[in-house]
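Of the protein chains in this complex, all but one are displayed in their positions.
Each chain gets a letter, A and B, in the order it is written, and its residues are counted from 1.
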Amino acid sequence: MAVSQPPRQSAGIRLSELVGRLGGERVGADDPLLSGIGSLERAQPGALTFLAHARYRTHLAATRASAVIVGGGDRDATALPRVVVANPYAWYARAAQLLHPAPPVEPGVAASACVEPGAQIDPSAHVGPGAFVAAGARVAARASVGPHCRLFAGAQLGEDSVLVAGVTVYAGCCIGARALVHAGAVIGADGFGFAPDRGAWVKIPHLGRVLIGDDVEIGANTTIDRGTPDDTVIGDGVKLDNLIQVGHSVQIGAHTVIAGCVGIAGSARIGAGCRIGGAAGILGHLQIADGVEVSPFTLVTRSIAEPGKLTGYMPAQPHERWLHNAAHVRHLARMADRINELEARLAAVERAAGAGDEPLPPGPAKGTN
Amino acid sequence: MAVSQPPRQSAGIRLSELVGRLGGERVGADDPLLSGIGSLERAQPGALTFLAHARYRTHLAATRASAVIVGGGDRDATALPRVVVANPYAWYARAAQLLHPAPPVEPGVAASACVEPGAQIDPSAHVGPGAFVAAGARVAARASVGPHCRLFAGAQLGEDSVLVAGVTVYAGCCIGARALVHAGAVIGADGFGFAPDRGAWVKIPHLGRVLIGDDVEIGANTTIDRGTPDDTVIGDGVKLDNLIQVGHSVQIGAHTVIAGCVGIAGSARIGAGCRIGGAAGILGHLQIADGVEVSPFTLVTRSIAEPGKLTGYMPAQPHERWLHNAAHVRHLARMADRINELEARLAAVERAAGAGDEPLPPGPAKGTN
Partner (left out) sequence: MAVSQPPRQSAGIRLSELVGRLGGERVGADDPLLSGIGSLERAQPGALTFLAHARYRTHLAATRASAVIVGGGDRDATALPRVVVANPYAWYARAAQLLHPAPPVEPGVAASACVEPGAQIDPSAHVGPGAFVAAGARVAARASVGPHCRLFAGAQLGEDSVLVAGVTVYAGCCIGARALVHAGAVIGADGFGFAPDRGAWVKIPHLGRVLIGDDVEIGANTTIDRGTPDDTVIGDGVKLDNLIQVGHSVQIGAHTVIAGCVGIAGSARIGAGCRIGGAAGILGHLQIADGVEVSPFTLVTRSIAEPGKLTGYMPAQPHERWLHNAAHVRHLARMADRINELEARLAAVERAAGAGDEPLPPGPAKGTN
């Protein structure tokens, strides 16, 4: 989307045309000409908006949008021209793509680009100012290599894929079709592997590649290391946010989404359809099943065999209270021992009381409790 | 400061001249010629140093510096030539800027830069080697676009602002005056927004911009995403350290400072004058009041309505003790239940004892406790 030019404002699309292209049921007599999108609260006349959740229904009456996308249960929640669909948010996303299409890729190689002999650039592809494409690298049809991107020897970029700017694709690494790789991402740097030897470290050569499937988005300054000895593999439809670190030989299953600042250590295998929250971590060599959700700031230290949501961060508090409470975290084991001891001693007292004085007398204390 | 050339050593400035320009009261007969700065312990003759805290007073006697900046309470703590000011550290910072001025911006466009027709470059601005400025982008007076920076269509860089090297400013994003953006920062990549649809993800077009105020500093490889549908807004005087992730449509109030490795999720609104510690996190759609302080490694999961300091990290311990204690974190609820139970049982025992044996006799055990 956000490439070298701003998304274009469309000349306008009739609601009926959107419905014709995307499906759904159009309700209402008017067929407004739509020129953009907006939230319920801020949309301007001419805009398409959507109601994704019942809690926003109160904003519906006041919206200035010209049409609204609703779910089946909200069919009659407004008198505005509307589309009734099963998934309003996804329909909104697709309609937004039609209303604000990405600028087309301009075929050709910029004069300032450096394309080595032996690089294969499809005639329909774009290579931007200052970009570097090494011998043996391949850029497929309609792909776009933005300014100052570099594809080293044998790197491949698939059809309709975009490297926005300053992206590095190391030797032999492959990106599939329709990828969007944001500025500064680094694909295929060496993983962090060294053999300890008498107080120093001997580098393990990293001979595996990074293989990235189709329809993948990779955020700004995210890094994905090459494997050793096996390849690092990112499945189809995976979405990675900014500043994520993916270690060597990691595997990420299809359609898994990972939020910003996550770190994934080497050789972890993450299933398909997982959702990893921001700044989470996954230790090396773990296996995470399909459909696992990891909360933000949570470190996964063991393999997860079943879908489900995993959480492990320290709750925040006002600093003084945290100081008070956190001190005891360091003594939880002792605290548990004391509870054990209390239980044993109390049981002894109870037995003793029971022995000498059984049953417990209904005394005056009872009423005071 | 640290741009393409090292800060210049000044030919020397008299202490009296610094006082003339920055204010403060000069004490002592000598008026040394100062050529640089330094810490109390390492300053060389000719250097200006400062005493910001009483705990460093012991270093004052031994310093080799030629002049020292002190607060009112330390007026007589040294016989060195000195300046008495309300805020020694801020005065030191300003004096250091005068003693080591940043090199002036060299007007002109490097031969290897790629400036598209329709880009507006002020004649006093600098565009460095290999930089790319797209049609419709604007570079204001005395601004500097370092090597391999890219400003896409409609991007704007304000007066006296510096992009050091390899900085990306996506289409339509605006940076105010006197900004300093360090190498590798990415301004305006798409936010992380996808609508789930039958096991896959539909991209939400990101149509908002990033708007950055005046006097902002942005650290190396920090990423600030564009908004959807609203803009991402960074207030005047905000300071962002390295490797920070700012999500789509986030708002950060004036003069807030954020340390390295922090992640801020989409649509969070952070007030003015906040201080966010390193590697902290703020979840999406939260509102943080002005003047809030967040400790390092702390995840903020709720809106904060009042100033104050929030903390939430797990205390570190020797590994074996941590293993011991951390195991109990997983059973705190059970531990709390057991305490509840103990209290109830003990109360029952006390009632029983009280019923049969009231008041508690002053027995021999008392003396042994």
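Operating definition for what follows: a residue touches a chain if its C-beta (ideal position, glycine included) is under 8 Å from a C-beta of that chain, and two chains touch if they have at least 3 such contacts.
What you see is a predicted model; the values in this text were computed from it and never measured.
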| item | value |
| --- | --- |
| Absent-chain contact - pick from B:G46, B:P107, B:P196 or B:G260 | B:G260 |
| Of A:D122, A:D230 or A:D290, the residue in touch with the unshown chain | A:D230 |
| Candidates B:R14, B:H59, B:H100 or B:R269 - the one touching the absent chain | B:H100 |
| Chain A residues touching the omitted chain (full complex) | 112, 114, 130, 132, 134, 148, 150, 152-154, 166, 168, 170-172, 184, 186, 188-190, 192, 194-197, 199-207, 221, 223, 225-226, 229-230, 243, 245, 247, 261, 263, 265, 279, 281, 283, 293-295, 298-301, 308-315, 317, 321, 324-329, 331-332, 335, 338-339, 342, 345-356 |
| Missing-partner contacts on chain B, residue numbers | 1-7, 36-39, 42, 87, 89-90, 92-94, 96-97, 100, 110, 112, 128-130, 146-148, 164-166, 180, 182-184, 215, 217, 219-221, 237, 239, 241-243, 255, 257, 259-261, 273, 278-279, 296-297, 313-319, 322-323, 326-327, 329-333, 335-336, 339, 342-343, 346, 349-350, 353, 357, 360-361, 363-366, 369 |
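The rule is short, and it goes like this: only the chains that are shown with their structure count from here on.
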| item | value |
| --- | --- |
| For chain A paired with chain B, centre-to-centre distance based on mean C-alpha positions, whole Å | 25 |
